[in-house]
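Down below is the structure, laid out as structure tokens.
Heads up, this is only part of the complex; the chains shown haven't been moved.
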Amino acid sequence: MHEMLEDLARGNGLRETAPWLKLLLGVASILLCVSSSGPIAPLLVAASMSAAILLLAKIPARFYARLLLIPVSFAVMGIIVILFVTGSGTVLIEVPGLPLAVTTDGANLAILVLARVFGGMCSLYFIALTTPMTEVFDLLHRLRVPTVLIDLAMLTYRFIFILIDEAGEIYRSQVMRLGYGRFRESVNSLGMLAGALFIRTWESGEALVMAMDARCYDGVLAVPEESQTVSGLSLALALAYLGAVLWVSLTTGGLRIL
Amino acid sequence: MHIMEGFLPSPWWEIWFLVSLPFIVFGVYQLNRLVKERRETLPLLAVAGAFVFVLSSLKLPSFTGSCSHPTGTGLGAVLFGPCITGVLGLIVLVFQAVFLAHGGITTLGANVFSMGIAGPVVAWLVYKAGTRAGANTYATVFAAAALADLFTYVVTSVQLALAFPGTTGFVGAFTAFAAIFAVTQVPLAIIEGAIIALVFKYIVHL
Amino acid sequence: MRTLIETENLTYTYPNGPAALAGVSLRIEAGSKTAIVGPNGAGKSTLLLMFNGMLRPDRGEIRFAGRPIAYDNRSLRDLRRRVGFVFQNPDLQIIAPTVEADVAFGPLNLGLPPDAVRKAVRDALGYVGLQGYERRPPHHLSGGEKKRVAIAGILAMEPDVLVFDEPTNTLDPASAEEVMELLDELASSGRTVLISTHDVELAYRWADSAILMERGRILARGSPEEVFSDPGLLAAARLKPPALLDLYNELAFRGIIDRDAPPKSVLEFTDRIERILHGHIRTGERVGDVYLCDAERVCGDELRRFIESGAVEHVGAMGTRAKEFAGRERIYPDYTYGVIDRCILKALIGEDSLIITSGGMVEHVKRRIAEYSAESGQKIPVIPVEEHKGRHGAIGGRISS
């Protein structure tokens, strides 16, 4: 039912690059986007991250294009509010009959926020599409995140994939029996699905407790090991890139489009 | 209702991280203790987390939104207490961000607070109040789920209004955000309440 | 026969996976029993999911009853009502909290009025032999019972075509035989039945048409004898030949047996070997009798007395209703599958047996035994057991034939 970014990350072109470098690059880009006071730096991040995703990680362009549509509905609604509540500056558009107007300040803020969202989401996609979650567990372990948190996350990870398959199968079997037809039936079908899934979850939990016991569980879960070596060149390139974005951000911070 | 990556500017995203942090730290502490006492808690919590994830990634009929967490985690709040549930919410939100591109990393603090902490607490309170008052179980469950959803959406609107007060000030901005997101979030809350009540009926039936 | 489903050059690729179907063209005849056979991952399930529009091919066309499948909501609903699909794992198909509610799911979604829904549920549960299970939670049923609930849920929508994905997987032999017998009954009532399986033995015995698949392609199609006789083909599909066919092939390689039509059953095989050795089928001093009764026309008590009197040495029950009848009347059959063959085998060694069955299958038994008698030259008497009201001990009054 859902395409998981995780599945694409398994076969991406940057799979062998050390996860911490990819995370450093992604998270630092996000931070640069959110802290930039002008829209140029976030747009630069969006462009370079998209290029890395398409050219280096070799993610299919059509799939990536569809991903970019996911945040649109939230972004549009949020931006509309920002446009209308920010009232200072020259009036650009007025809504006839209502006390609503778009001003230059509002438009500039909206453009800035859109650019940040765009840059931030592209950076998030970069992380999601190049770094499988299993590699992140190892990094969290090295960063001394509490073990119990990592253990819980790893077990949850494993069962997400089991339950999502089961949910998909139940959904399919309902559709074949003409569930989800009209609105009322849809709610009813979904309620049944969630109920059945809850029972399956409960049983899975009991089976998991048993499986762990049978394998002598004594409170330890192994963390997948990952190679963490990075060539000096790639580290230097990453830092140079981040430095360049920072420079752009600082020099174009005061720039306003309108 | 997930706030997406890049939407919250400084210092607001940092502030929401700081607000959520004590709950999460205390949750991890509680979790640690609980797991040491009863080892089987960990696998049970894990499948509960997976359930919340899967439930929240199902598309609801007729609307482009998705089932949010407060109700799923509300159930967790009844079983494990609100702080541990916050930890579960954190994990699920991280997975949602990187698997499904719902939410983000800098907005994680704000999302954890609205969906992992505030919503579940309301669900928990309504459920407790309802059972104590001897109200109809399904009605109570419906109310708990729907109100938790609504409260999450109210908290999110507050978060957005604080970040973008504009020239109208907080109250005006809050009204604007709350009004525009009401289009999707209010029906969603009602449908979700109904579904969770159905699930409850289903489970009781067995 | 009329072609019901036809596909032309179907291809399909799952998102970021290898090709699941790589050009599949086939025809399914109305009223046929077709088995799609191949190892896991051959593309069987993907193909089946296209027959009711759950998956849409990347390229190629599917025609149902001569018309290309349309993918608008209305057409899909109509198609799905006509092509019922039974999943491999009944746990993920039965979702309602009671058996009754689950079977009613389809009819309710069809928008039938309450009375019609109740009737559909009652009929479907009766068909699969699960009356009295209405209020039970599916959770506590055995694997075989769950499977039958899943089948009832589909039957309640009265489809023309029934598609079964791995119908016997994880079932134990007795439950598997029951399910296969149910499939036989469904087919004999005129429905088109399609299964996917990796069990060549099962496909060989059951199907009248076989399609061998591997890596998203069709390797062979035709009668099961044709398709499964080629060991090279089966090896290419990473499948195992049925044990009897395997033995037959080796005997043929050694020149012991003629390579013509491979025997399908233990009965045929025994006869073939006996013919090689003695030129004909020998029997003991006498040929045993086969008593035959219709479960719907006989009184359980008298039948039980008849059996307890020792008049027959073996009892077989054929079909869901006959088995249900036997269970109710505390008659314990020795054979619950391959019943006719078993009883012929026993007759040939001079032992008597009783077949309990029902409806149209009574005639089927008579026909089958008559055919065998004609072919083998050994006349096996079939004695109908009927209730003669008013006369005592009427059952089993020996009628020479």
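In order of appearance the chains are A, B and C, and numbering begins at 1 in each one.
Rule of thumb we're sticking to: contacts are C-beta pairs under 8 Å (C-beta built on N, C-alpha and C of every residue); 3 or more make two chains touch, one makes a residue touch a chain.
All figures in this text were calculated on a predicted structure; none of them were measured in a lab.
Protein chain copy numbers over the entire complex amount to A x1, B x1, C x2, going by this structure file.
Assume only the chains that are shown with their structure count from here on.
Look at the CA centroids: the one farthest from the centroid of chain B belongs to C.
Chain C has its Cα centroid 50 Å from the Cα centroid of chain B. Note: centroid distance chain A to chain C, computed from Cα atoms, is 50 Å.
Chain B has its Cα centroid 18 Å from the Cα centroid of chain A. Of all residues in chain A, those touching 2 or more other chains are 192-193, 195-196, 199, listed in ascending order.
Listed for chain C are residues 97, 139, each touching two or more other chains.
Interface residues of chain A, counted against chain B in their complex, comprise 1-2, 4-6, 27, 30-31, 33-35, 42, 67, 70-71, 73-75, 77-78, 80-82, 84-88, 105-106, 109, 113, 116-121, 123-125, 127-128, 133, 146, 148-149, 151-153, 155-160, 162-164, 167, 171, 180, 183, 186-188, 190-199, 201-202, 204-205, 208-209, 212, 217, 219.
Across the complex, chain A is touched by residues 1-10, 13, 28, 31-32, 35-36, 39-40, 42-51, 53-55, 57-58, 60-62, 64, 87-88, 91-92, 94-95, 97-102, 104-106, 160, 164-168, 172-173, 176-177, 180-181, 191, 194-199, 201-203, 206 of chain B.
Those residues of chain A that touch chain C in the shared complex are 3, 7-8, 11, 60, 63, 166, 169-170, 172-179, 181, 185, 192-193, 195-196, 199-200.
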